[in-house]
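As you look at this complex, bear in mind that one protein chain is not there, while each of the others sits in place.
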Amino acid sequence: MDPVTIDTTKIKTVKKKPVTALEKLEDTGLISTVLAAREREGLILFSTVDQIFNWARLSSLWPVTSGLACCAIEMMAVAMAHHDIARFGMEIFRASPRQADLMFVAGTVTKRMAPRVKQLYEMMPEPKWVIAVGSCASTGGPYHESYAVLKGVDLIIPVDVYIPGCPPRPEAWLYGVIQLREKIKNEGYGAKWGLNK
Amino acid sequence: METDELLINMGPVHPSTHGVLRFKLRMDGEIIKECTPVLGYLHRGTEKLGEMKTYLQFIPYTDRLDYVSAFPNNYVFVKAVEELAGIEVPLRAEYIRVITMELNRIVNHLVSIGSLLMDLGAATMIMWGFRERENALQLFEKLCGARMTFNYIKPGGVREDIPEGFIPQLNEFLKDMEKRIEDYEQLINSNEIFLMRMKNIGVISAQEAVNYGMTGPTLRGSGVDYDLRRYEPYSIYPDLDFKVCSRPEGDSYARYIVRIDEMKESLHILRQVVDTMPEGKIVSNPKYGIAPMTGTPSAVSTYFPRIFTPPAGEVYSRIEAPKGELGFYVVSDGTTKPYRVKIRSPSFCNLTAIPKMVVGLKIPDLIAAFGTIDVVLGDVDR
Amino acid sequence: MNPAEELKQKLPAAVVSTGMQLNKPMAVIKKEELLNAAKKVKEMGFDHLSVITGTDYNDHFEVVYNFFSYEKKQNLVLKVITDHDNPEVDSLTSLWKGADWLERETYDLVGIKFTGHPNLIRILLPDGWVGHPLRKDYDMNTEQFVTMGEGGEDVVSTDGGNLLRRK
Partner (left out) sequence: MIANAYELIVYILTLLGVYEPVLNIFQLLGIEYVLKIIIVLVEIGILFVFVLLTVMFLTWMERKVVAMVQARYGPMVTGPRGLLQPVMDGIKLIGKEDIVPAKADRWVFTLAPFIVFIPALLVFIPLPFGQSLIISDLRVGLLYIIAISAVSPIAILLAGWASNNKYSLMGAMRAVAQDISYTIPLALAAIAVVMFTGSLSTVDIVNAQNGTWFGVIPRWFIFLQPLGFILFLIASIAEMGRIPFDFQESESELVAGFFTEYSGMKFAMFFLAEYAHLFSVSGIIVMLFLGGWALPILPFVPAALVQLVSLGVFLVKTYAVIFFAMWLRDTVPRVRIDQLLNIGWKIMIPLALLNLLVTGFLITAGVF
């Protein structure tokens, strides 16, 4: 049987003021059945599963507790009262990488620390994301010329979002997190199986 | 029954090693037989970079040593350079520097006590501490535009004058902070479990503390009544009235109490400084790299960068940073770059005593003792 | 009285010269006599060893010890000059336990050997790191990487092994 396809040209979306709870939910942009179906032109069934899983994943990103340097203090500041990353459901900092979804590479990755960071990343279960925070983790930053510093953590592990700054302000940090949420929203569970590309 | 020793590797990624320190522990059940700290996971080669950068370029790197209290780091390097080059500093600039450093001391102790309590399992204190820290950071931001890494103190003065509205906000902070410290004491000091965990843990006697080269609150917690602000005065500290807080017990609890008392003293100092703040220049001579921040931002760029060369010579300059004695040993060969920069960091020297302090204790005690030593890994590994 | 002069009076054989390190009294000590001089310094009440610094001057090394007396509130600086080929000075760990890590650090970064040190291994850089970074002739162009061995120990290599995602 052919998969159900949707003729995208015939879909018209009229932006109207959200009234019901479901409409409000769609209006937040977190879950949007119509748009996603149009984008993928693929299996509705899988795209719905995708959305539920993606929504779940972006809503409960549990970071692993691994501060490396200066940025780690700002990581604490992000988690604390003033900026409160818990609003996004991210306050559960797991000490064990086995239970984490997200790694903040918060600070300078030195040569000696690099294999440990890599191992930590490998210990995390799929699906997992990495945010490189600060100029040190992104490129080596002010320590680019140093003999003991790795010039960017993306040399050893894949990075999803880079947050510039030395160290980035908590607001920048939260913006980075929101960018990652956007990114996860457009990932596909079915895409992984090669179904809805 | 046959028993065996257990080798445990704590870190470099562990929730309570405050970063990337690693302990190799030889355990007999729950009791620590031997503790070997392994350092270097945050070694960034700052001293080598010091030889590769000019004097002014190196100041931002000092911010990133002890990133919880960056102003004293800034200050001590600049102080070394000023001593080397014989630069005068205007009085108002010294007052501003003292404001920043004492505020930074409060911030540092808030973070230190907060993370100690978090390691002991009570997460509330760190939240409260960071709430007040945020207020102090807003003051810093107002002053120099940065929250943690300032690059504010420059040879010959400070980078910018105090902005409008800073002093009222500071006064508000001081008033607020007084109440908050009472709150903390109410939350923590009389908590039976806290006392159980802290008293008689990680005891180190005065002689041993001196022999290990411990300084700062950790030394004063062992009953050595010593503070560089008092006994080798620098800046405007001789004119200020403050007492040196110390406790004779030498255990974790004493070190914690010393920190709380020091916060109160810092508030006292700040109040005096605000009251007697003089008017005047903030820079003795702009040729040392400070742009007078009166004009537009483009005015800044016309003044930067200044290159200046102190005469050849060597100097060891030290101050009482929040964590202890922070010293910079600077050798100049008369060129634009330092010939050698050596950083004597308080965290590194205080950490030396940890293996001695924790033998015979348990892992939870190691965390309590280590928390009161107040170590920042950027400062240890440099 | 200037403590450097006092030291010279007490140990004339050890002190090469006295002077000032900017504002702190300084005594240059013969390399062989360092331990004796340090003992004497400790007797004189200088109980706080503040810092040990090693500096590479291309043809020789200088090791500088900054002392402080909590009792007298005095500073004293000792300086030892060693040759460049085989820099070796006596360890002060027997007198100040705090010297332990400071000497290990100086050994690690500058490459000065401290004879009599109980555990003279690298402290900040991993074992197997080639060269001492704070020497002026350290090769900054060769990049060294650290990987983890079987038992979690550090292995230093120049190509990075399986660490890097792409060469």
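Here the chain labels run A, B and C in written order, and each chain numbers its own residues starting at 1.
Simple rule for what comes next: a residue touches a chain if its C-beta (ideal position, glycine included) is under 8 Å from a C-beta of that chain, and two chains touch if they have at least 3 such contacts.
The model shown is predicted, which means the values in this text are computed figures rather than measured ones.
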Chains still shown that are in contact with the chain withheld from the display: A, B
Sole residue of B:M52, B:L91, B:L187 or B:I260 that reaches the chain not shown, by the stated touch rule: B:L187
Chain not shown: contacting residue from B:T124, B:T276 or B:T335: B:T124
Hidden partner chain, residues of subunit A it touches: 21, 30, 52-53, 55-57, 59-60, 80-81, 84, 86-89, 91, 94-96, 98-99, 101, 125-127, 189
Residues of subunit B in contact with the chain not shown: 6, 8, 14-16, 30, 117-124, 127-128, 131, 187, 191, 193-194, 196-197, 362-365, 367
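Going forward, only the chains that are shown with their structure count from here on.
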Computed distance of Cα centres, subunit B from subunit A, in Å: 34
Between subunit A and subunit C, centroid-to-centroid distance (C-alpha), Å: 47
Junction residues of subunit A - those touching two or more other chains: 112, 116, 145, 147-148
In subunit B, residues with contacts to at least two other chains: 40, 43, 45, 48, 381
Residue ranges of subunit B touching subunit A (in the complex, touch as defined): 12-15, 18-20, 40-46, 48-49, 52, 60-61, 64, 67-68, 111, 115, 126-128, 130-131, 133-134, 137, 147-149, 377-378, 381
Subunit B residues touching subunit C - in the complex, by the definition given at the top: 9, 39-40, 43, 45, 47-48, 51, 83-84, 208, 210-215, 224, 226, 231-232, 313-316, 318, 325, 327, 329, 331, 339-340, 342, 344, 348-349, 351-353, 356, 381-382
Footprint of subunit B on subunit A - complex, ascending: 65-70, 72-74, 76-77, 80-82, 95, 107-108, 110, 112-113, 116, 120, 142-143, 145-149, 166-167, 169
